[in-house]
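For this depiction, one protein chain was excluded, whereas all remaining protein chains were kept in their positions.
First chain written, first letter: the chains are A and B, and each begins at residue 1.
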Amino acid sequence: MSNSTTPLYEVRNIGKQYGSVVALDGVNFKIHAGEVIGLVGDNGAGKSTLVKALSGAHQPSSGEILLEGKPVVWKSPHDALEAGIETLYQDSGLAPDLSVSANVFLGREKVVSGILGKLGFLSQKQMDKEAHEDLERVGIAVPASNRSVSQLSGGQRQAVAIGRAVSWARKVIILDEPTNHLGARQAAEVLQIIKRAKERGLGVVFISHTLPHVLQVTDRIVVLRLGRVVADAPTSTFDAEKLLGTITGLIETK
Amino acid sequence: MIRTSKKAAALVALAAAGALVAGVTATAARAADKITIAFVMGAESDPFFQAMKVGAEAQAKASGVTLIWQGDPSVYSPATQIPIADQVLAQNPSGLVLIPTDPVALQNTVTKAKTAGIPVVNVDTHVNDLTDVVSFITGDNADGGAKAADAMAKAIGYKKGGSYQVAVGLTSATATTNVARLEGFSKAIAKKYPGIKIVDKAYSSSQPSVANTNVNNWLTKFPKLNGIFAIDGTNADGASAAIQAKGLKGKVALVGYDAYAKNVKLIKSGVITALVAQDPAAEAKLAIKTLVEYIKTGKTATAKNVVIPNFVISASTSAADVAKYTYVQK
Partner (left out) sequence: MNRIREVLKNQQFILVLALAVMVAFFSIKNPVFFSIPVFGNILSDWAPVVLMAVGETYVIMSGGIDLSVGSTVGLSGVAAAFVMRSMTTAGQNQNFTILVGTFIAMGVGLLIGLVNAFLITKARMVPFVATLATLGAARGLCIVTTGGGPIGEGPEKAISYSVPWFGPLNTPGIIIIVIVAICGLFMHKAKLGRYTYAIGSNSFAARSAGINVKLHLAKIYVLSGVLSGLAGMYLYIRLGSGSPSSGASGELMAIAAVVIGGASLSGGVGRMSGTVLGSLILTTVTSGLIIIGVAPNWNQVVVAVLIAGAVFIQGFRTWTKD
């Protein structure tokens, strides 16, 4: 995890404008394999915009993105997924009318063999079984993987959404407010999942307003304010008060 | 920029579609010295009005006047006709031929025309108060119904003391033409052919497929059905398809209304027994002739009420008459 190795994922001098509004202004940051980065900032600091650039949902107006040292351009979220970068968006991860396994495999369905498979016919049993295994592997116990997501509790849904992202991620996983609306016990489970992802050598970007969670699980914290990075330092150098001060601008860092 | 142009493109597409629906194309006002006759009809989609248009265009050419032909493309309704009539009057034509879709609602249009000094002739249907109307020219729907009854009796081989079943396919329960034809038909049956019973009536809402469903079910429900009176072209379409599909050609008599080219052909093949033909082209010709005469001289030889007789086309009708009475269609 020393800075001398090539970062797993990196953005250099990223800018994004919406008309005359500057959402991101020369943002730089890196993430290494097996590292958890906390991305924090007040509302409007540019977190969502940065997440969209990282996940391929938006293209930045300027700057470059590098994966394993090579420049990449994401034309759609699909490109980023293909490259091994999974994103869990705030409150929007799942299709509630589909089953747990259908959600886990959404966009990457297993098809039956032969001509029917070419026509897109699904191998549902296999997906049910594998979804169950995948979720268990990342540490999530879900009742039955053929149940509709709308029948799950809020915490269970969030667990499935995170489990889905973690089980598919090959390189980087971006989690946008994964502990929102969760009870203390469920939030603790989510943090546990993040630790396991880190152990598997994934780079984790953890975006949250809940500062104790950020301090508890991350290795390094990047603070955004008004579209700029105002702090980028190991988590050990922050305490709750200093972090809050940096976010609000009460403590000047540069 | 891109967003704006996309929105604009969408608006243009919507407007284009809207224009197609409304079908209202404003025609610039003509020079004052030339006679312009405006013709506001019911619904362009009805071949009856198509045939009328052919007559109107021919007469306009013969009389050397300009014709403004307007009306809703498909909906026979005062709600769509009144704005069209207003727009036409705004072009200040020399005279107006109006086919009022409602006797009360269109009265005001006649009054407006009168105030503007534009003479009005009614064709086919009329407004309630005919005081300000130069002439009202129509086919006789009650007479058409009676003639259909005669044709029906002949087709089913009516004999005194016999017992016969017929059904009537209508478009709506309220359209004046339907009401008048049904009344003429029922009266003639009651008076001349008491052995015939009208066993059922059904409405097609101007859709051949609905008429077809109605007739299909009649043919199952009344296995002894002798004949069907299809009160307009739509019903004749639906009924003729049902009779053909069920193999009842020649077994169930079909008397229709309006001489649409397609249905006239079905007389030849024996599916339709007889058709009551109106003469919409003649109605339109007389209307324009009357107006031009009135505009030029301030009076007309045409009577206040003119009834153009109906004609029954059957297998025995001469080719010349068939050609004369078949509605001209694109």
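Here is the rule we use: a contact is a pair of C-beta atoms (placed from the backbone, for glycine too) under 8 Å apart; a residue touches a chain by one contact, two chains touch by 3 or more.
Remember, predicted model here, so these are calculated numbers, not experimental data.
Novice: Considering the complete complex, identify which of A:I37, A:A102 or A:A131 is in touch with the unshown chain.
Specialist: For the chain that is not drawn, the touching residue is A:A102.
Novice: Which of these, B:F39, B:Y164 or B:Y203, touches the one chain of the complex that we don't see?
Specialist: Of all options in B:F39, B:Y164 or B:Y203, contact with the hidden chain holds for B:Y203.
Novice: Footprint of the hidden chain on chain B, which residues?
Specialist: Within chain B, the residues touching the omitted chain are 6, 9-10, 13-14, 16-18, 20-21, 23, 43-47, 49-50, 73-74, 173, 200, 202-203, 205-209, 212-214, 216-221, 233-234, 237-238, 240-241, 244-247, 260-262, 265, 329-330.
Novice: By the contact definition given up top, give the residues of chain A that touch the hidden chain.
Specialist: With respect to the unshown chain, the touching residues of chain A are 55, 57, 76-78, 81-82, 87, 89, 92-98, 102-103, 106-109, 111, 119-122, 124, 151.
Just so we're on the same page, only the chains that are shown with their structure count from here on.
Novice: Return the distance between the CA-based centres of chain A and chain B, expressed in whole Å.
Specialist: That pair's centroid distance is 69 Å.
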